[in-house]
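Structure, as structure tokens:
Only one protein chain is missing from this complex, and each of the others stays in its spot.
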Amino acid sequence: MASVSSPASAAPPVPPKSARSWAAALRTRRGREAATGLVFAAPAVAVFAVFMFWPLIKVVWISFHRTSGFGIARWIGARNYQDITADPIFWTALANTALYTLLSVPLCLVAGLAAALLLNKRMPARGLIRAIFYMPAVISGVSSALIAAWMFNEDLGIVNRMLGLLGFDGVPWQSEGLPAMLSLVAVSLWIGLGFNMVVYLAALQGIPRQVYEAARCDGASWWQTLRSITIPSLAPTTFFLVVIGIIISFQVFDIVYVMTGGGPGNSTTMLVTYAYSTGFEQRQQGYASAIGVLLYLIVLVLTVIQWRLGRRRDSA
Amino acid sequence: MTAANTHQRRAARLRLALAAAGALAMLFPVYWMVVTALSSPAELRGSRFSLWPTAANWANFTDPWGKFPYPTWILNSAVIAVSAVALTVVINLMAGYAFAKLRFPGRNVLFLMIVSTLMVPVQVVMVPQFHLVVDFGLLGSNWGVVLPRLAEAFGLFMARQFMMAVPDELLEAAQVDGSGQWRTFFKVVLPLCKPLIAVLVIFTFMWRWNEFAWPLIVLKDPESYTLQVGLLFLKNQYGQDYGALMAMSLVSMIPMLIVFALFQRHFVEGMARSGIK
Partner (left out) sequence: MHLTPMHLNRRQFLRTAIGAAAASSLAACGGSSSTGGASAATLTFSVWGSDAEIGSFNAIARAFEKQNAGITVKVEQLPYEQMRSTLDARLQSGQGPDLFRVTYNDIGIYSSQGVLQDLSSTIGGQSSAFIDALWAGVQYEGKPYGVPHHTDTSAVLYNKEHFAKAGIKDVPATLAEAWTWEQFLEVAEKLKAANPGGAAFGVNWQQFGAFRWFNWLWQAGGTALAADGKTPALDSPQTREALAFTKSFYDKGLMPRNMLVKTNNSPDLVFPTGKVSMAFVGDFLLPDLSTRITDFEFGATYLPRGVGGAATDLGGNAVVVTTQSKNPEAAAAFAAFLASPDNMQQFCEKTTVLPARKDLAGRQLDYAVRPDLMPVFQEQATTMPPDLVRLVTLPAFSGVNDALVQHLEAFFAGGQSPDDTIAGLTTALKKAVAV
């Protein structure tokens, strides 16, 4: 940490001619602030430049190559991207990822809001219950997926056994596409509910109490209050959670990798699992990188669109 | 008046019942892990099943424990997670302050660039990151695992949002008193950051502790593997022997749960004050 505590050593070497103007700039309040800002931001910026921006540039570079195995790569221009547009599995993976997102994000939102509303009220052991709701989020993806794979095991899993006890047929969680997808969504709900709840809880604390008191004086019912006060006040939070939710859902990997491997068929193949299997299992890193670049662009565009919509709504 | 009271009491009881039911549902998978971990293979595949353990079958814990160097792996995981947490917290606190409160050239562009990396799946940049680790001569070392993961945009984003909510007047007052930026940061800003630190610690510890694909590639020596990498061995070796798998999953979760229990009290507050709105 020695380098951090002395800002002078981190200042760039200055050519003599402009030394005076630099020194002058540093003497102004603005200049000092900018110098300190750069120093404070430097460790983060350095780490990102080296370990994130540079690899990203390299990924884009690799995506214009044909790679077979390791080592030898050949420049092929945009061929990988052309091939992707004609690759049915890519489109299936995109559709699956979209379906997974469409199911998982709203479910997590609604369940998270319900839990937050419930646990915003005073009750015994409230802290403990909140912690229990959040707990699955801190369990590793691999562990969560392992327990889920075991619970949703078609033959021996507790879910089908309970269904059998209630007189229902077992659900083909592992051998049919839609149930397999639903089992993934169920796991994502278990993992993601807590985060949504915590963020909603945080936002609920920001709504002034007087607003509710006024509404109660007007004789508004619980449902009316929820619809006309709580949900509108939480709109920015919901927006934030949707953005984050989409970003996270589009990157789903661990639970798919462990639970379904992308099957049966390609019914749970997601963009990241497909990129992983082409890159690491089939050793086509150029193609996998192109998928990765497209995935990044898709999420970026989705986010920017949402941001625009969010801003327009805010200003309206 | 009494009618309203009983109504309120009934509503409170209903809420408690709902919350308890929800909590039980959330707990059930973990409970089922425990039951599975204590069951013998024959019980798990039998046609009858019991919702609670019928006998404690510790072999699920002792068998894999004897086969792999678990204590070493736990220690490795802890070293990696703790050093990653320490570095991440320092970097994010500093950068959060800079991006929230200090004007410097390129600030907004840099911030947007960093935040946009939230959308990059780690699997996609794994190969070039790996080449960097090799170039730096860090292959096989804990630093090779830790350093690339310091580029974690979520923590920086949270830190900046949190610092934005610190009132400017507070900082200005400190500076009128003659404090420089450094003093202000250490004397005024940092003491306010406890909830933020709790959030950063929980998230970072959780991510680093739970990672598996990256450490497996970077670490070369089985003696230096982490607990999550060890779980992969088990998954390969035990396949459908869920008793052993669940037992070792539980072992791997406990340290994470302890960290969570220690810091969770500040957690909601930290999230709230990060001004996510």
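Chains: A and B, in written order; residue numbering restarts at 1 for each.
Keep in mind that, in the parts below, contacts are C-beta pairs under 8 Å (C-beta built on N, C-alpha and C of every residue); 3 or more make two chains touch, one makes a residue touch a chain.
Model, not experiment: these values are computed from the prediction.
The chain not shown here is touched by just one of A:Gly192, A:Gly245 or A:Gly262, and that residue is A:Gly262.
Considering the whole complex, the residue from A:Val60, A:Leu156, A:Leu182 or A:Ala235 that touches the absent chain is A:Leu156. Check B:Leu51, B:Ala86 or B:Val134 against the missing chain and you find that the one touching it is B:Val134. Only one of B:Leu16, B:Val122, B:Leu232 or B:Leu257 touches the chain withheld from this view, namely B:Leu232. Taking the complete complex into account, residues 49-50, 53-54, 57, 69-72, 89, 153-156, 172-177, 260-267, 280-283 of chain A touch the chain not shown. Although one chain is not shown, part of chain B still touches it, namely residues 41-42, 44-45, 47, 67, 75-76, 79, 127, 130-131, 134-143, 147, 213, 216-217, 220-224, 229, 232-233, 235-237, 239-241.
We take it that only the chains that are shown with their structure count from here on.
With centres taken as mean Cα positions, chain B sits 14 Å from chain A. Against chain A, in their complex, chain B makes its touches with residues 12, 15-16, 18-20, 22-23, 26-27, 29-30, 32-33, 36, 44-45, 49, 90-92, 94-95, 97-99, 102-105, 107, 110, 113-114, 116-121, 123-125, 127-129, 131-132, 147-151, 153, 156, 180-182, 185, 202, 206, 209-210, 212, 228, 231-232, 235, 242, 245-246, 249, 252-253, 256-257, 259-261, 264-265, 267-269, 271-274, 276-277.
Contact residues of chain A toward chain B in the complex are 1, 4, 7, 30, 32-38, 40-41, 43-45, 47-48, 50-56, 58-59, 62, 115, 118-119, 121, 123-124, 126-144, 146-148, 150-151, 156, 158, 161, 190, 193-194, 198-199, 201-203, 205-206, 236-237, 240, 247, 250-251, 253-254, 258, 272, 275-276, 279, 285, 288-289, 291-293, 295-296, 299-300, 303.
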